[in-house]
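What follows is one structure encoded as structure tokens, with my remarks underneath.
A single protein chain has been removed from this complex, and every other one stays in its place.
So that you can tell them apart, the chains are marked A, B and C in the order they are listed, and the count of residues begins at 1 in each.
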């Protein structure tokens, strides 16, 4: 059964050092308040998987020293430009980088969703990405129907996945709307931690209309309320991204000193105010 | 762009003899009015794929002589018992039977959805189903990680898939609710024919809540309105199944004579009244 | 307190669900007796196991289409599932396809449904077949929809654990590839079980008697649990449990 926790630090406590942590993409329900709580816990040695890309959350975790390895199709602040702590860490070699491509990350999670050890994926052959993926395997069409060579992507099962949603009910059901990658992440993850704007009494399964937008509770490990929990990123139909705040981060984080000062101010000092 | 057709016979005209026709399961938006129109057209030599099971529609198509091959995990009238025309046709050998199992049919459509020639699936090994599927292949774990043997299911791409939905808009978007197998069928099919209770002016993509329940128009070949188009089966939150009518079918269809009389009365004669 | 055969079967199955390893019970279409048993067990244990009835209303949690119950089983998120069979043999092979020589069988049934997958993935599959006869319980099934046991090189976390019929409860021993009789229905005998079973099975020195339905559980079935059953199986709840939902 889903646990309903009193505060976000209790949720952050469920992320152990060294965990394979899955992060959703920038436009898709990123639990920034929870990410800040994880940073305050000073979690270490995370293997961060971006599904399939990420930006601010991943960059902050790297800058804060929580990350040992990043597996991604891309890390970017979008309109605010490159992700400065990510770039610096890869250039210096202070984090290990495992480059992937968007559909390969989706595919690896689909394999776990389906309970199979691998799934095939088209394309990729001839990309240098493949040369650095000893875990991926190229095989000749095993059905011998002249399809040619194809890449097999091994299943990935995140230890922990984290999302922020507008709404949950009291049975652990969580509203995900049309962001179905969150369903795949949830199906593939061993532990799913969810923050929500609001917990309502009425079941999200009470009507077909809301059920269609719902992740069932039996995938959800724990939930806590976190108002404005995606800020400074946006939450569709609830609040827009705060582009000024993201731009301010992008400029502060150009240097490690600038980032550390920003972190102290925005994550540690501002904690009580913010969360 | 999606075509909006004036009547259901124009939709039925898009189902050619010999087509690989995908049918959704009994509880999931079965377009019975369209099935009756297909029977009136006297389409022949269909390869019917049930996704993954079906009942009344498949049994009627078989009894009406439209079907050459049935590929299914099961064909059953549920509470009304076995599917009589299906059973008789398999026992007499008048239709070819390709037995499958539910997740294998889902998997074959997912492979087409993903644009890959096959997908792996657990289980199955040791089932006699496998002995009659020359198209399925058992391989040793190609990643060599000790998973053991696994079955590879080749992709299936239906020539035509047909569904009935409560609602569409004018951009070809169709409401499917939580019946996401309909999305997979649509993604995998070359042609998708849709009947709906109602066509509305407002876009189903106008809000995240309805978008979460929507199949995008670029998968939809043609749409026409068919009020009560799933009857005598039910349409969730719109009308219940007419169990008396289904039971009457089950008893009439016990014999071919009984079925033919039922067909004349309910499908041919009743045409004007019904559709 | 008098009870019907179906009420007896419901309580017999419910007892098999009241163990700590059972956190999530899934029930397929048109299975009111297993469904009622799961809902009864949930009530007795104060909320666990989670009960998912496909085609249920309030009790159907699946939102990812027909694939989801199989995916969830493949993920190890379903602990108990129920299967039956036109024929079941002594190695727990199931036949849901037909009798006679495949493919042009003498009598064709619906088909294998998801059995060829769920039987491999769900750790505790309960075989449920009220009719206990040599027609059903055969030496060897005519067609294996799903095999009872697998070779070591086949990934198989799941398989058969129990068989419940109107005559008895048996357990399946994977290593011996045989059923073992646990208990016989009150008023029935070991001889009846032997006479009506076409395959060999192990018989312990002392064969127990399956407990009769406890009064408190019958009361629950005929009241609060009955109402939950009626949400998905209204006809069954009315006819068997005497419970009707307010219109």
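Keep in mind that, in the parts below, a residue touches a chain if its C-beta (ideal position, glycine included) is under 8 Å from a C-beta of that chain, and two chains touch if they have at least 3 such contacts.
Treat the numbers as computed from the prediction; the structure is a model and nothing was measured.
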| item | value |
| --- | --- |
| Contact set of the excluded chain (shown chains only) | A, B |
| Full-complex contact with the absent chain, from A:21, A:37, A:83 or A:222 | A:83 |
| Which residue of A:5, A:72, A:116 or A:267 touches the chain not shown here | A:72 |
| Option touching the unshown chain, where A:1, A:14, A:102 or A:143 are the choices | A:102 |
| Where the missing chain touches chain A, by residue | 25, 27-28, 51-53, 72-76, 78-79, 82-83, 86-87, 90-93, 97, 99-104, 106, 110, 121-129, 132, 147-150, 178-184 |
| Chain B, residues in touch with the chain not shown (by the definition above) | 1, 112-116, 173, 183, 187-188, 203, 205-206, 211-212, 214-219 |
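Rule of thumb we're sticking to: only the chains that are shown with their structure count from here on.
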| item | value |
| --- | --- |
| Chain groups still in contact once chain B is set aside, others held in place | one piece |
| Chain closest to the middle [Cα centroid of all protein chains] | B |
| Greatest separation from chain B - chain, by CA centre | A |
| Top-ranked pair of chains - ranking by C-beta pairs in contact | B-C |
| Distance between the centres, which are taken as Cα means, of chain C and chain A, whole angstrom | 40 |
| Where chain A and chain B are represented by their mean Cα positions, the distance between them in whole Å | 36 |
| Chain B-chain C separation of Cα centroids, rounded to whole Å | 29 |
| Of all residues in chain B, the ones touching two or more other chains | 121-122, 147, 150, 178 |
| Per-residue multi-chain contacts in chain C, two or more chains | 62-64, 74, 121 |
